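I have a structure I would like to understand better, so I am pasting it below and will then ask my questions one at a time.
Note that one protein chain of the assembly has been removed; the remaining protein chains are unaltered in position.
So, chain A:
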Amino acid sequence: MHDSDSIGIVAPLRIYFDTPLSLESGAVLDNYELVYETYGELNATRSNAVLICHALSGNHHVAGVYADNPKNVGWWNNMIGPGKPIDTHKFFVIGVNHIGGCHGSTGPANINKKTGKHYGADFPMVTTVDWAETYVRLADKLGIDQFAAVVGGSLGGMSAMQLALYSPEKVRHAVIIAAAAKLTAQNIAFNDVARQAIITDPDFHGGDYYSHGTLPRRGLRLARMLGHITYLSNDSMAEKFGRELRTGSLSFNFDVEFQIESYLRYQGDKFAEQFDANTYLLMTKALDYFDPARDYDDDLSAAFRCAKANFLVLSFSSDWRFSPERSRAIVKALLDNELNVSYAEILSRHGHDSFLMKDEHYHQLVRAYMNKIDI
């Protein structure tokens, strides 16, 4: 990798929590482990910590590369590193895998110590509220009283928002990108089709595919293909693939003919080998459940009354899955509570995935905001 601004070689860390975690669903995790990475140095006053919350299929490997796998570049490497918008010269950046995940933090693919078997479908539902509690506990273990900023896109943005509500004194700034205060019916519908694809795969075995030595590949592949369509915009797909044929002529069968089919199937296949289907189910449910206004008669402004952080809210013009309108609803709730907030709607053709892309204006905005944060 030829990226002089990269943080370089990083290594994941693990931390074990033996204090039981009472979940929003009522279930209890007796103990759990978090896998995380850190970049930069925690300063003497421990005031420069930035927590990065990941989206549906993300993880703790946010920036840099692994010594034994230099091709495994962190998913937000263009945003985080020395001299980058989230500058590791200034900030101590923490990436953490959500519990319920499949990249090292305790999740359905782990062995349940009580039963000696994989958690599988027995792994409890987890929500952004549960994750917020795990962030607070992680901060406590690292000696961080307050995060300088909590940053996330999509589900990560919702997780960051949730922490600002769950533990207001822990968050000085929150950067909420391509998120929403709750999913629309259409969004929940997409998630449910994805879940049905997985659950009805004969290889799913009620979530216990581990002991059957198989994976619900077809279901997870379909789920990913569907998701992927919704992360792109019509324009970006038209631009990238159009109606281009793979072989140049029609073959009049159900094999791959159009380039978009080839691309989606490849993405689906790759994902189905790498990602745990039970985690996919849990993450989509965490998205569906996120709704801080639920306990306040659907009054989002009332839900934000407890918040203390300063906010930067960003949306992308072509993001139809988490549209700018959804971000503006967040901004309205922040304004109603007289919180400091800035909002930008970034012109982009890449749909929801824009938040992961390197766009000059987008990165300048994040850089400007992060530069102004006192540490």
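Just so we're on the same page, a residue touches a chain if its C-beta (ideal position, glycine included) is under 8 Å from a C-beta of that chain, and two chains touch if they have at least 3 such contacts; residues count from 1.
In the analysis below, contacts and distances are computed from a predicted model.
For the chain of the complex excluded from view, the name given in UniProt is "Methionine biosynthesis protein MetW" [choices: "Amino acid ABC transporter permease", "N-acetyltransferase domain-containing protein", "NADH-quinone oxidoreductase subunit M" or "Methionine biosynthesis protein MetW"].
Considering the full assembly, A:Y343 is the residue among A:Y135, A:F190 or A:Y343 that touches the omitted chain. Interface residues of chain A facing the missing partner chain: 312, 328, 331-332, 335-336, 338, 340-345, 347, 361, 364-365, 368-369, 371-372.
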